[in-house]
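Missing here is one protein chain; the remaining ones are kept as they sit in the complex.
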Amino acid sequence: MDQLLQTLKDGVTLGSLYALIALGYTMVYGILKFINFAHSDIVVLGAWLSLTIAAKLLALMGIVDPPAWMGAVVLVGAMVACGAVGFTIERLAYKPLRGAPRLNVLITAIGVSLLLQNTGQLSALFGTSPRRIPDLLPDTTLLSIGQVQLKLLDVVGAGTAIALMVALEWLVFHTKIGRAMRATSHNVNVAALMGIPVNRIISFTFVLGSMLAAAGGFLWALKYQTIKQTADSSWVLLGLKAFVAAVVGGIGNVRGAMLGGLAIGMIEQFGAAYLSSSMKDVYVFTILILVLLVRPSGLLGKATIEKV
Amino acid sequence: MNGRAWKNMASSDANLLSLITASRPGAAPTLLRSALPVVVIVALAVMAQVVLKGLLGGYYADLAITIGVNIVLAVSLTIVNGFTGQFSMGHAGFLAVGGYVSGAVTYYFSLTQWGSAAAAGGRLSGMPLSTEGLAWLGAGDVLFPVALLIGGLVSALLGLAVGLPSLRLRGDYLAIVTLGFGEIIRVVIQQSGPALKTPEAAEQAGVLGMATGLGGALGFGGLPKYTSLFWVVLFAGLTMLVAYRIKTSTSGRAMLSVREDEIAAEAMGVNTTRTKVWAFVIAAFFAGIAGGLYAHKLGVALGPVDAGFQRSFDIIIMVVLGGLGSISGAALAAVVVTMLPEYLRAVADYRMIIFALALILMMILRPKGLLGVREVWDADLWRGLFRRGKSAKGGGK
Partner (left out) sequence: MSLLIAQGVSKSFGGLKAVQGFALELPERGLYGLIGPNGAGKTTVFNLLTGVYRPDEGTVKLAGRELTRLRPNRIAGEGLARTFQNIRLFGELSVIDNLKVACHLRCPHGMPAAVLRLAGHRAQERALAERCGRLLEMFGLASRAHEQARNLPYGDQRRLEIARAIATGPKVLLLDEPAAGMNPQEKKELRTLIRSVRDTFGLAVLLIEHDMGVVMDLCERITVLDYGKVIAHGPPEQVQKDPKVIEAYLGAPAA
């Protein structure tokens, strides 16, 4: 019973994190139809920026224990910075390739990813050794059921992720710019003919995705505290799982990404708890293969036929 | 329109077509021409081992071996990413599979048969013979290629298992599946147990125990170091020969057509799924061979990181910079990418940043890579290089 509860809790907290990151993949794929490999590196950047901002603020104020509002400042700071980076990347690297074969865009994305990973490791920036983020939240236990403890950290983490997703859902489905995003995702050319400023919508999508990624990085840092070097393979696995979440949910589908994120988080945690924890990365991958075999369009995605 | 040509054709296209469908070998002696390049490659490999090694000296001979391994990797990845235009990002996964499988074969075979994992000698590896071999070959001269072959085959089988589900689909799922594959291989290798050190322990553990005793996170040390200039030149040559022969055959043209336009290829009778899977399996096979060569190289400690994405990205960089689809381009890029950091310190420190920028700029300025699908010996390449403007935009669509 304890184990079940614990696993459920872990599944939800991890799943909401995956969902947050998956949204960035799915939004960009929806509009530009390519896998933005650099997305997971924005997550990493978000984590490192959170750490840097927190440490700088503390040093500036000359205190050790951060006040309660600091977490919010760090989050917003990281999101704004990553949004700007996302904007720049789109303008410099992807925009010149509008209309180029998908393979070229994919390779560019790999290039951008490599660039971010290896620039981050320069000693002038984040360096190559793991660092710990200051404790932005007190280690308070809100609720314990048997052995299972629900901590402030869990609630804030999952709460932030869910709040951001609700906000995004509202933005995409209930605002004018959201409608423009959906129209662009449906058909870029038609949207352009209808007078939608497609390039601005694409930039906006990148900024939005990058901000969510930054939030993901921030929450990751809160949850795991130790942040590894930017080219560490664990980040690639994180990005991979978030992407699998997007595929499972139906790539291009915003609600699907949330659902997929939760599903992947659960599968990973239940697999780790009940089968073997050292193989937890393998389950997610197996799910990807199964989905591609059985339902390549994902849970909520619609199969589309390429127009010839 | 050419009136005479039409008159001639009137009765004969059916004949010409049947000439293809029934293409019977002519009387010309082809065996020599087919086998000659192989003979040349073997001769070059022997010369490399006997003459070149001495000329180069230890450090450069070692570098040459690394380059050779990278050529095998880059050229094999060219068959998938370059010929068929599918994007595999887990080539290092196959490298590791080949390395670990062939390593397990040589290590445990030596251990159980000869009581020690140390190399049992091999003339082609430039080692003295310590156990009695065949007539004049050492035991290692037989064991090593057999192990390489097994590594390549296991790798190819895994390629089939990974390729079938993902290559059916249009789009870039292959990229993500293969990236995942490499990482999974890495994770799985990390879970393996320590390598068994004595013949008794190996005996006791049985085949399964040996197959899972691969050193785990610490790496698989103590493999016999068979890899020599001979073996590397041999396999680099063979890989390039096979790639070239594929490229200039119906199967290769089918691959290129898939990359150019999958829908048109299918409409012209190309079985696109089969074509892609074949390319992927062949690439996995040679990556497995490269893994075996790498694993048995002096100074290498085969480890889980060799399956990881960074290694895969290294290979991708070579393939993309050289030209997507160019065998000679990939080989050249393998040479340059391997040597550059050795010669330029600045490059060594900022190696990956430079290559990343090169990838991005290349995609914007010269999207097909340096050589495109062409080879250095293609005449129209040289014309093409000087007449940039028109071809720079690329992409037949």
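Note that the chains are named A and B in the order they appear, and that numbering of residues resets to 1 at the start of each chain.
Operating definition for what follows: a contact is a pair of C-beta atoms (placed from the backbone, for glycine too) under 8 Å apart; a residue touches a chain by one contact, two chains touch by 3 or more.
Please read all numbers here as calculations on a predicted model, not as lab measurements.
J.: One chain isn't displayed here. Which of the visible ones does it touch?
T.: A, B
J.: Among B:Ala267, B:Leu298, B:Ala348 or B:Leu361, exactly one should touch the missing chain; which is it?
T.: B:Ala267
J.: Of B:Ser110, B:Ser155, B:Ser228 or B:Ser257, which residue touches the hidden chain?
T.: B:Ser257
J.: Touching the missing chain, which residues of chain B?
T.: These residues touch the chain not displayed: 1-2, 5-6, 8-10, 12-13, 16-17, 19-26, 28, 30, 33-34, 242, 245-246, 248-254, 256-257, 260-261, 263-272, 278, 325, 368, 372-373, 380, 390-391, 395-397.
J.: In the whole complex, what residues of chain A lie against the chain that is missing from view?
T.: Counting over the whole complex, chain A touches the hidden chain at residues 305, 308.
In this text, only the chains that are shown with their structure count from here on.
J.: Distance from the CA centroid of chain A to that of chain B, rounded to the nearest Å?
T.: Using C-alpha averages as centres, the distance is 34 Å.
J.: What does chain B use to touch chain A in their complex?
T.: Of all residues in chain B, those touching chain A are 85, 87, 89, 165-166, 169-173, 175-177, 179-181, 183-184, 186-188, 191, 263, 305, 308-310, 313, 316, 320, 324, 350, 352-353, 355-360, 363-364, 367, 394-395, 397.
J.: Which stretch or stretches of chain A touch chain B in the complex?
T.: Touching chain B: residues 34-35, 37, 93, 96-97, 100-108, 110-115, 117-119, 122, 231, 233, 236-237, 240, 243-244, 247, 278-279, 281-282, 285, 288-289, 292-293, 296, 306, 308 of chain A.
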